[in-house]
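For this depiction, one protein chain was excluded, whereas all remaining protein chains were kept in their positions.
Right after this comes subunit A.
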Amino acid sequence: MSHDNLPVKDPDLSHVVADPGIEEHIERFTDADKGAGNRAYTAVLLMLAAVPVLAIAFVVIYFAVPRDAYIDFGWLHASAMNVGLGATGGLAVLLIGVAAIQWARALMGDHESVEERHSVASNADDRALIAQQFADGVEQSGVKRRPLLLGAIGGALGFSVIPAVVLFADMGPHPVKKVRRETIETTIWAEEVLLLNDVNWLPLRPEMLEVGQLVNAQPETLLELHGTEYMIEKAKSPIVVVRMDPESIRIPESRRDWQVSGILAYSKICTHVGCPISLWERQTHHLLCPCHQSTFDLGDSGLVVFGPAARALPQLPIRVNEDGYLVAQSDFTVPVGPSFFERDSRNDFVKGDN
């Protein structure tokens, strides 16, 4: 390569101290001392010799150690097979690496070499040449005389992308208004649907709840569903049923008959990003989401008191049926879960509503 293609013309531009050139080479101990050199040599050989031993140990552990054997030793409580395989395999691989590097560091020649760099940029002749080649190509293509060709092929290519994009239109159902109303804007809660305790799946009765108690519940209709449908509904339908002293909470006029003597039901799905809210603070009536710590006041229509959630928890209107069980009066009056663009949030409960 020519010397006129260096990255910079003036490598000494900023130098106030003359470049002394590469440091003098200092012999390593392994070069100067024959014994040290031989010791390094032996060490490398020993490390490499240990690898087959460890490999065999790995195979023995694989076949001999029972799958359910556990090690319980100090801080280590783990599968014996896993620890055995990891320790032998890991050490074997590690030793290959250490041996190779020790070889390079201690035994290979360590004279530094210098290589000249060349600028990435091509020289002027090359640039002119490629420009000329391009110009020749353009000339040969005939677009200068028939300029529409270029626009036409560009346009055709552009339009050919459209079918490819449209092919993806079936990735999911289209959330038009009707679809939204049947999916993300609704749950399986409806009139007369029993509230089931989600641990023993028994219907809840008011007398089961003492003041301050919170129970997670699901609609009885959830049990009729399976597979995907079950999961989708279960992601929207969970509720918390909580009993508070009616005197210590604020029940707005419009929601006076949504509750049964201080027993209120709220969506368990956070209005932030949809985690199931779990942590109940009995004294303050606050419900805290463990994901992002949004906190809702169940004693005040589920309003947000802290955290990134922006909307109150939707409340489920409930009553007691003839048999004395808690049932829903209807579905939620607003969509549950995280916000989405087409969500009409004008009907949500906000501070000051009554």
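Here is the rule we go by: a residue touches a chain if its C-beta (ideal position, glycine included) is under 8 Å from a C-beta of that chain, and two chains touch if they have at least 3 such contacts; residues count from 1.
In the analysis below, contacts and distances are computed from a predicted model.
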{"item": "Options \"Putative ribonucleotide transport ATP-binding protein mkl\", \"Cytochrome bc1 complex cytochrome b subunit\", \"ABC transporter permease\" or \"Photosynthetic protein synthase I\": UniProt name of the undisplayed chain", "value": "\"Cytochrome bc1 complex cytochrome b subunit\""}
{"item": "Of A:Q293, A:N321 or A:N354, the residue in touch with the unshown chain", "value": "A:Q293"}
{"item": "Residue of A:R39, A:R255, A:R319 or A:R343 touching the missing chain in the full complex", "value": "A:R343"}
{"item": "Residue among A:I184, A:L209 or A:L326 touching the omitted chain", "value": "A:I184"}
{"item": "Interface with the undisplayed chain - residues on subunit A", "value": "6-8, 11-23, 62, 67-68, 76, 78-79, 81-87, 89-101, 103-105, 108-110, 112-117, 119-121, 168, 171-175, 179-180, 183-184, 198, 216, 218, 226-228, 230-232, 234-235, 238, 268, 272-276, 278-279, 290-294, 304, 306-311, 337-346"}
